[in-house]
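Notes follow once the structure below has been shown.
Missing here is one protein chain; the remaining ones are kept as they sit in the complex.
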Amino acid sequence: MKNEMELKFLSVSKNESFARSTVASFVAQIDPTMDELTELKTVVSEAVTNAIIHGYEEREDGWITIHCKILDENVVELTIRDEGVGIENVALAKEPLYTSKPELERSGMGFSIMESFTDELVVESEVGKGTTVTMKKQFHQVKTVCH
Amino acid sequence: MKNEMELKFLSVSKNESFARSTVASFVAQIDPTMDELTELKTVVSEAVTNAIIHGYEEREDGWITIHCKILDENVVELTIRDEGVGIENVALAKEPLYTSKPELERSGMGFSIMESFTDELVVESEVGKGTTVTMKKQFHQVKTVCH
Amino acid sequence: MLEKEFILRDNVLVVRLKGEIDHHEATILRNEWQRYLHDENLKHVILNMDAVTFMDSSGIGVILGRYKEVMTKGGEFVVCGVHGYIDRLFSMSGLVKVVRIEENEEDALLSLGVAS
Partner (left out) sequence: MLEKEFILRDNVLVVRLKGEIDHHEATILRNEWQRYLHDENLKHVILNMDAVTFMDSSGIGVILGRYKEVMTKGGEFVVCGVHGYIDRLFSMSGLVKVVRIEENEEDALLSLGVAS
């Protein structure tokens, strides 16, 4: 069962819940457990929030793109992209508790959460061009369905 | 409250319910009535089904794109596009009860339903290139919210 | 999702649907429904739409298709539980003029001479 979708939306904070619930409802077709779905929603929420707050610095006219691909082996590949300010030092950004916006009460836990709730995390970014976060997540408790 | 999103997905019939529920959850932000939401879901379902059955003739590797824009005046603009076979005679296709696939038990009611559940319907199509259906729907019973 | 229940009462097939009928579900529904209609002893159909929450023109197509099959057999096709939005679609599509509509399953069964 291969399937694929792409969702593009404006960098409006109200769209955070729309984004994560849309990804969850797409991935529901491979029968994830409740825990797996919650983890998936969380990582979508983290990456989308980062695009809004950091990438677009809370401007509401930027586009955020989520690409979601269900691979054959019950693996979901998720790419979340913005065309915002980009990250100068990705290694530093990924450090637990590092945040460039403490004044906004950011906890600096975003990338750590994405890392622990997925099986693979790749962050590509170019200053002035934008940021792409790619994650792979294995769904273990999938009921086998006839093909 | 302006907002906009685009959803792209494969021409797999299982995606029909995903598509209409995603559009409905996006439009939920303007507080539509239950009836308005059901009408919206129906027209999305009609256009997406047409793209799958007619546009891509049930091949599952075509892309369907839904563009959904919330305009200021509580009007939703919906564009549903495929890059499939296209329609030779759009006027004929829009006739109530006309269907080119009676063997699939199509009722020929798709365009009629889209027409009666929206306020504006434009069908653009080119043979071999694909079809774009644009609809506008006015949402009347919207509670006024502070801007 | 569409849940389906097929119940045999004498020569009547009662079809209870629950959920959403779109093209994806209509295709699955048709295949299952047709297997029952191959039964020679079966003559009439009662379709209970009471728990259907969504339907588009693919639903109209699958109902019209089964209606025609039952007509060919010389049977009757009765629909019940038609209200709200489904009622609107039945009117728009003209289905309301073609099939017989009864309030509920009990009335539908009585109308076919089956004691409920």
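When the chains are written out, they are named A, B and C in that same order, and each has its own residue count from 1.
Note that a contact is a pair of C-beta atoms (placed from the backbone, for glycine too) under 8 Å apart; a residue touches a chain by one contact, two chains touch by 3 or more.
Worth saying up front: this structure is predicted, and the values here are computed from it rather than measured.
In the full assembly, the chain not pictured is in contact with A, by the touch criterion defined above.
Shown as candidates are A:10, A:27, A:53 or A:135; the residue that touches the absent chain is A:53. Where chain A meets the missing chain, the touching residues are 13-14, 16-17, 20, 35, 38, 41-42, 45-46, 49, 52-53, 104-110, 112-113, 116.
Note that in this section only the chains that are shown with their structure count from here on.
The fewest steps needed to get from chain A to chain C, moving only between touching chains, is 2.
Averaged Cα coordinates give chain A a centre that lies 44 Å from the centre of chain C. For the pair chain B and chain C, the distance between C-alpha centroids works out to 27 Å. Chain B has residues 14 in contact with two or more other chains.
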